[in-house]
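Let me begin by handing over the structure; questions about it come next.
Up next is chain A:
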Amino acid sequence: MILTAELIYALTGVGLFGMGLRGALLRRSLLGRILAINICGAGVFLLLVAISYTGPGVAPDALPHALVLTGIVVAVSATALALALGRRLRETARE
Partner candidate 1 sequence: MLTTLSTLLATGLLLWQVAHQGRQIHALGGWDPGLGIALRADPLAAALLLMSSLVALAAGWYATGYFTDDARQSRFWPIWLSLITALHALFLSADLFNLYVTLELLGLSAVALAALGAGRAAIEASLRYLTVGLLGSMAFLAGVALIYIRYGTLDMLSLSQLIHPGPATWLALGLMSAGLMLKSALFPLHFWLPPAHANAPAPVSAALSALVVKAAVYLMMRLWLDLFQPTISPAASWLLGLLGATAVLWGSWSALRAQRLKLLAAYSTVAQLGYLFIFFPLLMALPAGQPRDAAFGALVLMALTHAFAKSALFLAAGTIQQHAGHDRIADLGGTARALPVTTFTLALAGAALIGLPPSGAFLAKWQLLSTAIGLGQWIWVPAVAIGSLLAAAYIFRLLGYTFGTRDRDALALVDGYESLPALLLAIIATAVLGLGAALVWQFVAPGALVTEAPL
Partner candidate 2 sequence: MNLESWLPALIVSSSLLPGLLIFLLREEKHRLRTILNLFGAVTKLVLVGMMIWGVFHERVFETRWTLAPGLDLVLHADELSVLFVTLSTVLWLVTTVYAIGYLENAPHRSRFFGFFSLCVTATVGLALAGNLFTFVIFYEILTLATYPLVAHKGTPEAVRGARIYLTYTLAGGMLLLIGAIWLRTLAGPLDFAQGGILSDIEGLDTTTLSWVFLLLISGLGVKAALVPLHGWLPQAMVAPAPVSALLHAVAVVKAGAFGIVRVVYDVYGVEFADSLDLLAPLAVAAAITIIYGSVRALTQDHLKKRLAYSTVSQVSYIALGVAIVGPIATVGGLVHLVHQGVMKITLFFAAGNYAETLGIHKVSEMNGVGRRMPGTTLAFTIGALGMIGIPPVAGFISKWYIGLGAVEAGAAEWVMPVLVASSLLNAAYFLPILYRAWFCKASDEWPAAAPRNGGLETDALLLWPPVATAALAIAAGLFAAAPYSPLEWAELIAEREYRQ
């Protein structure tokens, strides 16, 4: 199998997903877990971007792009919520 660019991207995406998964499961700190999950997400997005390649000179498949955009929005909101809750937790610990 030729090591094409999109294959590299795809594999990197999978790798990121795996790393993120490991981090999410093993990390102790909340921030670490949140970041790990974000890396998971980044991995999936990379995978999606990679599969949108349809050949040289041809417009790439737009659907995965839409998916990635939506995914990023969701991930950002989720991260925001997580961070807000984490901050709240810190506050109540201090009380």
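Candidate entries met the following condition: all candidates are chains of the complex that A comes from, given by their letters.
As a convention for this text, a residue touches a chain if its C-beta (ideal position, glycine included) is under 8 Å from a C-beta of that chain, and two chains touch if they have at least 3 such contacts; residues count from 1.
The structure presented is a predicted model; accordingly, all values stated were derived computationally and were not measured.
Asks: Going by the contact definition at the top, pick out the neighbour of chain A in this complex from 1 or 2.
Replies: 1
Asks: Where on chain A is candidate 1 touching in the complex?
Replies: Within the complex, chain A contacts candidate 1 at residues 17, 20-21, 24, 30, 33-34, 37, 40-41, 44, 47-48, 51, 63-64, 67, 70-71, 74, 77-78, 81-82, 85-86, 88-89, 92-93.
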